[in-house]
Each structure stands twice: as structure tokens, then as C-alpha cells.
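Worksheet for the structure shown next.
The other protein chains are all here in position, but one chain of the complex has been omitted.
Right after this comes chain A.
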Amino acid sequence: MALINYSSREINCKIIYYGCGLGGKTTNLLYIHEKIPDNIKGKMVSLATETDRTLFFDFLPLELGSVHGFKTRFHLYTVPGQVHYDASRKLILKGVDGIVFVVDSQRERFDDNIESFENMKINLKKNGYDLKDIPYVIQYNKRDLPNVMSFEELDKAINVDNVPAFESIAIKGVGVFETLKAISKLVIAKLSKK
């Protein structure tokens, strides 16, 4: 649910990084925040525990500048991945325009990924949305670790809707901007279709 203001000439869209705990959602935002020029980004807000686990959400606003006279902004959010923060995850999804589902590629996290994907669908439903109506991409993260499942294996199990999928090493920035570009374009495409 984007906010389009014809008077102040602004378009604001909400993109959410969803996925299981310790999968790399916050790492994606931190990398984007570190690398993107100051004139494009706003202040990053993190509501985290003392051990830097996301408690409520991270927030990073990005601004495209003027596109056909409209200041176009993407507000990036992460949800807390840990299972017991489900109530918070549901709240963050309100008004979502696009989702990046971040997968932890390690074999031992496979069930957690599947559970998180199902949980996302349930929480979308609770907000009155259907995943079918929301642009989303998948990011297979931590590709540098030794015990990862193959891209094909993961994609077959998780990418049921055949959406764009990317391999990443978020901590080193590999695949982070490819993912961001893909979801931003899908969100804009959805807006222009209406």
C-alpha cells in the first residue's frame, strides 16, 4: 500500500526483508546503508536487543530523487526473525508493497526457512493480503559457507511461484544490490500497472 501524494509530489513504498532468524536480513540493510551515498539514504533505525538481534524492526529510507517530478522513496524494513517475535512480524507487514525473502542456505537451517515462508503467508493473510498479490523476490544467502544446499535444491523447495531469485553473501555485499534493484523494480512495475 504505497502512499502517493500528488500535492507534495511524493511516492513512498514499503519493502520488507522477511526470513528466519540469523538469516541476514539486517546484514542486507547494513550493507546498503554502508555503501549507498549519503544524499540517497536517510538515518537507519534499529530496534534491537543488547546482543544486536532485531527486536521489532530495522528501518532504512532510500530516495531515488525526482522521477517525472515525483520524489520516489523506498522504505526498507526488516522483521525480527526469531520465532517468538511473531506478533511483531505481523505488525511490520502492514502496508507492504514488496518483500525480499532471505533464505539461510545452510542445510541445517532448511526447516527454519520453510517454516518462515509459511509463517509469512499466514501473517500476510492476517493482514488481509495474499502473497500472490505482492511482488517478491528470494535471496539465497550465505553462499560462502561450506554446508550450503545447492541453488537448485533450494529453489525447487522454496521458489514455488518462480519469482526472481538471487544468490548472496550479504556480509560481503555479494548479491545485495542485485536483490534490492529487482524488488524495487517489481514494486514500481506494480504501481504503474494500477
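The rule we apply is simple: a contact is a pair of C-beta atoms (placed from the backbone, for glycine too) under 8 Å apart; a residue touches a chain by one contact, two chains touch by 3 or more; residues count from 1.
The criterion applied here is as follows: contacts and distances are computed from a predicted model.
Choose one: "Threonine 3-dehydrogenase", "Peptide/nickel transport system permease protein", "Dynein regulation protein LC7" or "Cytochrome ubiquinol oxidase subunit I". The correct choice is the protein name in UniProt for the chain not shown.
From the listed options "Threonine 3-dehydrogenase", "Peptide/nickel transport system permease protein", "Dynein regulation protein LC7" or "Cytochrome ubiquinol oxidase subunit I", the omitted chain resolves to "Dynein regulation protein LC7".
Of the listed residues A:18, A:56, A:101 or A:140, which contacts the missing chain in the full complex?
Counting the whole complex, the residue in contact with the absent chain is A:56.
Of the residues A:120, A:138 or A:188, which one touches the chain left out of the display?
Looking across A:120, A:138 or A:188, the contact with the absent chain belongs to A:188.
In the complete complex, the non-displayed chain touches which residues of chain A?
Looking at chain A, the ones touching the missing chain are residues 1-8, 11-12, 14, 35-37, 40, 42-43, 45, 47, 56-57, 59, 61-62, 64-65, 67-70, 72, 75, 77, 87-88, 91-92, 94-96, 127-130, 133-134, 173, 177, 180-181, 184-185, 188-189, 191-192, 194.
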